[in-house]
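Not every chain is included here, but those present sit where they belong.
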Amino acid sequence: MPSASKSLETFPNPAPGRDFAIHMQIPEFTCLCPKTGQPDFATLFLDYVPDRTCVELKSLKLYIWSFRGEGRFHEAVTNEILDDLVRATKPRFMRLTAKFFVRGGIFTTVVAEHRKKGWKALPEVRLEQFPPETNTR
Amino acid sequence: MPSASKSLETFPNPAPGRDFAIHMQIPEFTCLCPKTGQPDFATLFLDYVPDRTCVELKSLKLYIWSFRGEGRFHEAVTNEILDDLVRATKPRFMRLTAKFFVRGGIFTTVVAEHRKKGWKALPEVRLEQFPPETNTR
Amino acid sequence: MPSASKSLETFPNPAPGRDFAIHMQIPEFTCLCPKTGQPDFATLFLDYVPDRTCVELKSLKLYIWSFRGEGRFHEAVTNEILDDLVRATKPRFMRLTAKFFVRGGIFTTVVAEHRKKGWKALPEVRLEQFPPETNTR
Amino acid sequence: MPSASKSLETFPNPAPGRDFAIHMQIPEFTCLCPKTGQPDFATLFLDYVPDRTCVELKSLKLYIWSFRGEGRFHEAVTNEILDDLVRATKPRFMRLTAKFFVRGGIFTTVVAEHRKKGWKALPEVRLEQFPPETNTR
């Protein structure tokens, strides 16, 4: 059984000739409050446009797990995880959103972005948006 | 009874003089994980602005079905399906969104786009948006 | 291509030794208002506990289609469809719910039930209910 | 053009041999506050099991309209409308729910029922409930 680890593995981008986006939801983040030692919980949302490599799912899971016993502030840990992911995958664009559970009656969410130098998003093509349809849920 | 097939059929665009958008939801995509052989499931959302041809519904369904016994990674198969659809219909614009079911506690969605060389979307006219109203649901 | 028809076909109940329930949603019902000739629209919800036969899906679809050109009042047509389905399948229990689209600013829904003589539902086992979970929608 | 009126018309129940339910939503009720003269607004939900007659839709609409210029308290008017509808249709069962718009920071809803003497609901057959499915909304 693999265990929690700070190392992030990657695999080659299967379509490097095209800017495409990967969106990941990671609802199982937990760390400790550096002041009180009490557990904190968050859901992470990762959006990125890969360049040469994509982040490997299993190592991402073990990386997220590695914060379980560590003390981190909300604003700092969001930037730290973004920095680690950027270092590992060197993406064209990456955004990390961390929704933390309520503390002191206040709900905090932190959003941080990285852009590769010189990279520019294609002009957006806005289409109408539609809610998903199906009954197999 | 027709069977699963990689061939995609088309019909002539009934309004080629105008940029208009077609949105399709395909909730029945399944393939296999190339590493473990286990089934993977996704809902596909296809958005495109046709040029001379539109994709024919029935052949699209059989094409989707053709992945049922094949091994594919999430990021790769999304780009492959987009490439196949682009080759068949040569659209002005096409976007494919694939929402995969959770693996390892993480939900992954992949979004890839193709733009015809030289084509530019008309400047967007933003109108207020309203939720659908009716009781015949 | 089969066409609209009042005849309802059935197939043998695969588990006649057990009271089990079948729920069907039919969002494509339309008929005409007998007074004004204008189209009316409804979604039908059919719930039944089969006895020896179940209603066959395709013939049900053609049966529903058969009302397209006929004049019917909301309260009467709901009871008529229930009567036709009961005659065809002789179920242990059947409930038909017809949600009609707004007329005169008022939304009308009609619910009618049939119970086989002597049949009694098993005492209900109430379990907590949970909303569906998944992202493949 | 017909005008607001207190008279309620009926038509014969098309299925008097069966207890079946009619549900109506009437989102356009308004009257005046008897103390201040200011307008009050409510949505009415009517549920009934007809006996020999059903309430006619158009006369119901004109009846609802007749309260537009009249002063009424929330609790009283809900009982008054129920009484009028019972008098007109003599139903086996009738329930009227009136959801009034907020006043003084408090939202009030009133629910009143009538049961025909000697009438008893059939033992309920509880089936699992399912949310409506369709995309034609």
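Residue numbering begins at 1 within each chain, and the chains themselves are lettered A, B, C and D in the order written.
In this section, contacts are C-beta pairs under 8 Å (C-beta built on N, C-alpha and C of every residue); 3 or more make two chains touch, one makes a residue touch a chain.
In this text the structure is predicted, and so the values were computed from the model without any measurement.
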4 chains shown - copies of the sequence in the complete complex: 10
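By our rule, only the chains that are shown with their structure count from here on.
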Equivalent interface positions on subunit C and subunit D, same or different at half: different
When subunit A is superposed on subunit B by its C-alpha atoms, the rotation angle in degrees, nearest 5: 70
Cα-centroid distance, subunit C relative to subunit D, in whole angstrom: 25
CA centroid of subunit B to CA centroid of subunit D, Å: 47
Subunit B and subunit C, separation of their C-alpha mean positions in angstrom: 34
Residue list for subunit D, restricted to those that touch at least two other chains: 25, 132-136
Residue ranges of subunit D touching subunit C (in the complex, touch as defined): 13-15, 18-28, 50, 54, 57-58, 60-61, 122-123, 125-128, 130, 132-134, 136
Complex contact set, residues of subunit C against subunit D: 21, 23, 25, 27, 43, 45, 47, 73, 75-76, 78-79, 93, 95, 99, 103-115, 120-121, 124
